[in-house]
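Pasting a structure here, questions to come.
Shown here: the complex without one of its protein chains, the others still in place.
As written, the chain order gives the labels A and B, with residue 1 at the start of each chain.
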Amino acid sequence: MVISIAVHGAPYASQASRSALRFAECALARGHAVHRIFFYHEGVLAAGSHGVAPQDEEDVHAGWVSLQESHGVELAACIANSLKRGMLDAGERDRYEKPSATVHPRFTLVGLGQLVDAIATSDRFVTFAA
Amino acid sequence: MRRKRILFLLTRAPYASARAVETLESVQVAGVFEQEVSVLFKGAGVYQLLEGQEGSAVGQRTVGKILSALPEYDVERIFVCGPSMQRFGIEEADLCVAAQRLDQAEQRDLLAGQDAVVTG
Partner (left out) sequence: MAALHIVNKADALPDCLPLLADGDALLLIEDGVYAACADIDANAPCHALADDLEARGLMNRIVNAIEILSYDGFVELVERHRPVVTWSR
């Protein structure tokens, strides 16, 4: 079964990112294909590469990066929602002449067409709300 | 792109967060990509339909205007939860766009026919 996932809540303000990560890991372990994780609204903050997690807490951002590296799961953050919240990749940093890129390179900034595409091409679409 | 039945379930009042506007942007895109889009306003989400909004008063786009333009994106199936309207004292004459009022049983039927639901 092909599953796509939306994450609406920001790390530390919401459990959405951690819940979605556990769900994705478990879906992969059960043999499903996780097609795309779509980070939307405050969920885009999970893409930030500059956070330093407390040593005694789970680093959910690192968990997403690891999921991408080990399973090739697409980590897609809504570009419009990302830009206004200060989440820029190298290309957007150059375009808007900002001092640094803030998005981890394992995440990609995409348009809302990729949300619709995720729904259209998946058997299940699961939202983790804020 | 495969055509799916997608319901956008809008349950939040506008303006306190960007949630309503950001969700309506995905409603527009789903319409452009020729998905079979339905929108249901429920709970505090019915406030998105209230006429006379002026988002510029708080530096934001006006949600009512975005809703009025949805037919331009081929989004025509707009529904509102009748019991929620009653709870918030909103009449059909108070709405800025024509939305079909659904009771609970009709909302159950609407949900049952969907491939996916996007919560706003």
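The criterion applied here is as follows: a residue touches a chain if its C-beta (ideal position, glycine included) is under 8 Å from a C-beta of that chain, and two chains touch if they have at least 3 such contacts.
Note that this is a predicted model, so its numbers are computed, not measured.
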{"item": "Chains in view touching the one left out", "value": "A, B"}
{"item": "Candidates B:R3, B:K65 or B:R108 - the one touching the absent chain", "value": "B:R108"}
{"item": "Identified contact with the non-displayed chain, of A:A27, A:A47, A:V60 or A:A120", "value": "A:A27"}
{"item": "Absent-chain interface as seen on subunit B, which is shown", "value": "7, 9, 11-12, 42-43, 83, 104, 107-108, 111-112, 114-117, 119"}
{"item": "Residues in subunit A touching the chain absent from view", "value": "1, 3, 8, 15-16, 19, 22-23, 25-27, 29-30, 32, 123-130"}
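To be clear about the criterion, only the chains that are shown with their structure count from here on.
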{"item": "Geometric centre distance via CA averages, subunit B-subunit A, whole Å", "value": "25"}
{"item": "Residue ranges of subunit B in contact with subunit A within the complex", "value": "1-4, 6, 18-19, 22, 25-26, 29-30, 33, 35, 115-119"}
{"item": "Subunit A residues touching subunit B - in the complex, by the definition given at the top", "value": "6, 8, 40-41, 78, 80-81, 84, 111-113, 115-117, 119-122, 124-125, 127, 129"}
